[in-house]
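Below: one structure, written as structure tokens.
Only one protein chain is missing from this complex, and each of the others stays in its spot.
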Amino acid sequence: MKKLNAFFIAAALAAMLVAPQFLKNYGVYLLSYWLIFIIATMGLNLTVGYAGQKSLGHAAFLGIGAYTMALVLKAGFSFWLGLPLAAVLCFAVGLVLGFPALRVQTIYLAFATLGFNTAIWLVMRNEEWLTGGTFGINNVARPSLFGLSLEGNRPYYYLVLAIAVVLALALGGLLRSPWGKAFTALRDNPIRAESLGISVRGYTLLSFAIGAAYAGVAGGLFASLVQFIEPAPFTVAASIMMYLMVVVGGPGYFWGPVLGAAVGVVLPEWLRDVPGVSDWYLPMFGAAVVLLMVWLPDGLLSIPDRIRARRESREASRARAAMAQKVGVVQ
Amino acid sequence: MILNNLSFKAKRGRITLLLGPNGAGKSTVLKTMFGLLKVRQGAIRLDGQDITGASARDLLVKHGVAFVPQGRNLFGQLTAFENLELGGITLGMKTTRERIPEVLEFFPRVKERMHSAAASLSGGEQKQLEVGRALLLRPKVILIDEPSIGLSPIVVQDVFKLLRRLADGGTTVLMVEQNVKSALRMADEAIALESGRLVLHKRADELLADPNIERLFLGGAHAAAAATA
Amino acid sequence: MTDFLQLFFSGLATGAIYALAALGFTLLWQASGTINFAQGEFVMLPAFAMLAFMSFGAPLAVSFVLTIAVAVGVLGWAFKRGLVDPLLKYGMMPIVVATIGLSIAMRNGVRAAYSAEAQPFPSLFPDKLFNVAGVTITMGDLGTFVLAVAIVLATQAFLVKTVTGRAMQAVAQNTESASVLGINVPRMVFYTFAINAALAVAAALLVTPTYLAKFDMGESLGSKAFFAAIIGGFNNSRGALVGGLIVGVAENLAAAYISPAYKDAVALVIFMVVILFKPQGLLGKKEERKV
Amino acid sequence: QNTIQVANIQELSGTGATAGTNFRNGVELAIKEINASGGILGKKIESAISDTQSNPGVAKAMAAKAVDNGVIAVFGPGFSGSMIVSMAETRRGETPNFTGAEATAITAQGNPFVFRTSFSQVNAMPKLARYVAANLKAKTIAVIFVNNDFGKGGRDAFMKSAEANGIKIVADISTEPGQVDWSAPVLKAKQSNPDAVFVYTNEEESARALRELRKQGWTKPILGETVLPSQKVIELAGESANGILAHVGLTVDAPIPSMRAFRAKFEKEYKYIPDHNGIKGYTSVYMFKAGVEKAGKLDRIAIAKALHGLTIPVAKEPGVLMDVTIDDKGDLDRESFIVEVKNGKQEVKEILPALGKKQ
Partner (left out) sequence: MSTPVLRVTDLRKSYGAIQAVGGVSFEVRPGEIFGVIGPNGSGKTTLFNCMLGQITPDAGRIELNGDDVTKLGPLELNRRGVGRTFQTLQVFGKMTVRENLIVAAQEHQGTMWSRMFAPGDSGLGPKADALIDQFRIRHVADKKAGTLSYGQQKLVDIGMAFMSDPDLVLLDEPCAGVNPSLVSGLSSLLKDLNRTRRGSFVVIEHNMDFVMDLCHRIMVMVEGKVMAIGTPAEIRANKQVLDAYLGN
């Protein structure tokens, strides 16, 4: 099983590495877009999927990251300052947003984060002196590394890929450590967790902050990818979309965001080109999401679990049947 | 698969006790009989009538079967009184209101807390409320899963006495208990399960008189099977 | 002062609209423990259905009745069977996401199949203006307000006072206990969704003359209603009314006296304060003891 | 290659859907006509429609895709934000790009491949302001605008030209896209007691604003630009629309035979009356056609070059509906109208000459 997994990962990574050679600008751009949403939803998956905090405000962090990057670049500083700054800023704001989560839980927390998102969006739209308001910020540059320009779509894609891989490794490590269990405990039963010395406060705040930092990095990369930002991609609707990606992929599954972001980003693009769909690609996308949920309520990545469960129950019943024959029934 | 090739009879007007270690499948038996879980194979009959696969509602309304599950099964935000009212939802509001005071007589503790939210009651109070809610229906058959959990000794005795009285009045009682000794004292028959299989079916007084009883139950049902086989 | 009153009364009329849409949220929450992110689209679709019936020459009243019948079937029964039944036991996340998908499908489906243009919608009320103490009120505002309040109160009474209503709530709180008590769970859940569908049609009838029939009308309506429901209390239908009115009035006053650009922020501030200090909403019931 | 590949990239879903759909339909109608009458240089046009979801990130992707596919021209998108990012792609692909977007920044960057299909707000607003100052003698105006890039851009441009014409802005009122309750903005406008109110919002909001103005007993002039007196707003607002006075760059109600004919064709094809975006889409294809024909070959750079400084008279190319001149930045110039809404219909009060002619 472990070997199979490693093989899959290696194959996927290899595919991601060579893919741009076979794609034109659009394809490469789309892949970068997808990777950026993988990074963002990896963070959200930590908050929602692992720690069980219902957050509907993730797009706000994406936005904060994007604006940080744009403003840093506009001010003449480097991309390489912008990216960590975006992460740190989002980490800090994430910590602050975590505080409501200490007071309210479940849907009420979802409401609170949704309100937070709207507030951030209002600031982005109305504070024209800072954010350019509805006109947005144009000509956001792409970086260069060791004198190598990453301006082109391909080089930039490789940068995004590298960052995504590094962040995935970091998250994987974190989740495998006792922290991962603590987050899950928090999700399952915070009252019990608290009485076992698991700091609900600490882990809740951290789950928000780390999740937010991922979104911040994603936002920074996003700004440079599109090279123009305005408030629209950071609305509550965008948060809801990211939430959708996490749940469709499989909340609490490490690779969930990869599939979820594919559903959210790549699927609609693919549907555009399906013959006969054209104008109906969005309704089809919506319907696909509904069907996916009905079919796999625990997300796409629950498929292996399902197969395993089925196999196990088959084996168990076979074993019992054999046993029953041997023992017989006492009357 | 949790239950395996299990057959037994519970007789009318008798208290049949379902015993066994944790995870033996006792609760599963009751849930399955009450139509909450699907039967993979086999049949459940009531008075000779096949009720396999009947819905909980049909069992309750048509066949007079009531069920008191093991876990928490109250509507936490409603008051104790409202919970009782809902308990009689299949009887109609008028009958229910008439019967509630009778039931409350048995459980003075609940009566005092009648207008508190069910979730704010203590564990034992909640259990009493649940038992009371089922008695309201005056069922012909009552399936009851570990009524003694959380009840103080006096109340356990009271509940057992009450069940005895119901049985003597013709009600069929099928009860799961871990409070083995006191339960055996009031029951008519006992069945023991182990890993979803039936390992013993005896008269309660016989089992109680068995000099090995201590060892039987302290040593687990495996020993019981061995002893009786 | 007249200005203030003008704003206040206009706000009440708008708030009543929000309340009506918010009612759907509270109803589904109370009676099935779900949140329907397609609630706005559940209002949008009947609006177009009524327009369609009218385009075949049916009068408004007939279209309304026909649409209710269709909605109970499609938005009630089919929604329950196709989406809620298979997902309810998996908790809230899958349902929420499925309804998000549904809203995307409905919104864009109407756009692709019908049109992206806004369509006018006939008002139930004559186009008449009143002038009371310097405050102008339209017949439509007044009628909408009165009907919306009546509908909300009637729904609340139904849930609390009738046996069926109580059984519906019981199902939402604890499905397993409800079935143990012999409550017909599937039927109660169906009632919930049927009523929700019918309410959505009523909301469409009252709301669309102002909102105009447009494929994305559900989006803003849905989010305002959502805020309203939270402020009032998700588990109380009267809360929807209170929440709706508060949002409607507060927005207006904020736009006039504070900052129009931040008018949405005012509803938001109220919303945040309510969530943090009384998360169950102004009229909502407190959650239960946990240990 | 036997066909001319073009991309029709528009806001077909999301907030820009109404405008985008109109523009798309206009483009498609023109293509259909051109193909029916033999195409351009004997070749048929084939268009690939794509939806930006009103999202710049997606618009950029769509433009990149179009360039990847080697299209000869791109039509759209119409959102200024989307256009700003997508035109970087078409510039990279050296592909002529026609847009309905109005923001000044689009042609200000010196991109040799962008072409407008209507006035920019900076060109349109002075015409309105001049007319208001001269004919209405209004001294003070309240401005109600929608707080998005369209509304904000129009407001900025209008305020500037109003002040240039000696008109004072006494109230500057922002509203939300999709706003339903208009009592507060209208009340604020009333309180500032201006000689006229200028309303610059999208269709539905305009209709609601008009109704609220009537409800609150507004009797002074209501000024607008293109959207406010549009057919859709009149349909939605009913009687409340009467009395609007507005500058209109393009209107299907213009007393011009070619425009009437277009309106009829469009309505036949799509079962509704187009707004100015429909005209923009339609005429842009004919502008493209004129460009290609002038260049004489299907060469993107040559086409773009040919279009700069080109004047296309209706006499030569009826599809442009009105004589139009494209300047060297890609901005265009043509006649426009001052209209008044009476009995639910636009009536042209005055035809304003093209800017170039006047000076």
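Letters A, B, C and D mark the chains as written, and numbering starts fresh at 1 in each.
The rule is simple: contacts are C-beta pairs under 8 Å (C-beta built on N, C-alpha and C of every residue); 3 or more make two chains touch, one makes a residue touch a chain.
All of these numbers come straight from a predicted model, not from anything done at the bench.
Note on the undisplayed chain: of the listed residues B:T52, B:T90 or B:Q178, the one touching it is B:Q178.
Contact with the chain not shown here comes from a single listed residue; of B:L17, B:A118 or B:L151, that residue is B:L151. Where subunit B meets the chain that is not shown, the touching residues are 20-27, 70-72, 109, 113, 116, 120-125, 127-128, 146, 148-157, 178-180, 217-220. Although one chain is not shown, part of subunit A still touches it, namely residues 173-174, 176-182, 184-185, 187-189, 191-202.
By definition in this document, only the chains that are shown with their structure count from here on.
Just count the C-beta contacts per chain pair and the biggest one is A-C. Chain closest to the overall centre, judged by the mean of its C-alpha atoms against the mean of all protein C-alpha atoms: C.
The geometric centre of subunit A is 39 Å away from that of subunit D, both derived from CA atoms.
Averaged C-alpha coordinates give centres for subunit C and subunit D that are 36 Å from one another.
In subunit C, 108, 219, 261, 264 are the positions where the chain touches two or more neighbouring chains simultaneously. Looking at subunit A, one finds that residues 125-126, 279, 282 touch two or more other chains. Residue ranges of subunit C in contact with subunit D, taken from their complex: 3, 6-7, 10-11, 13-14, 17, 108, 111, 115-118, 120, 129, 136, 138, 210-212, 214-216, 219-220, 248, 251-253, 255-256, 260-261, 263-264.
Chain contact summary for the complex, subunit C toward subunit A: residues 35, 37, 82-83, 86-87, 90, 92-98, 100-109, 112, 219, 223, 230, 234, 261-262, 264-265, 268, 271-272, 275-276, 279-280, 290-291. In the complex of the two chains, the subunit C residues touching subunit B come out as 163, 166-167, 170, 173-174, 176-184, 285, 287-289.
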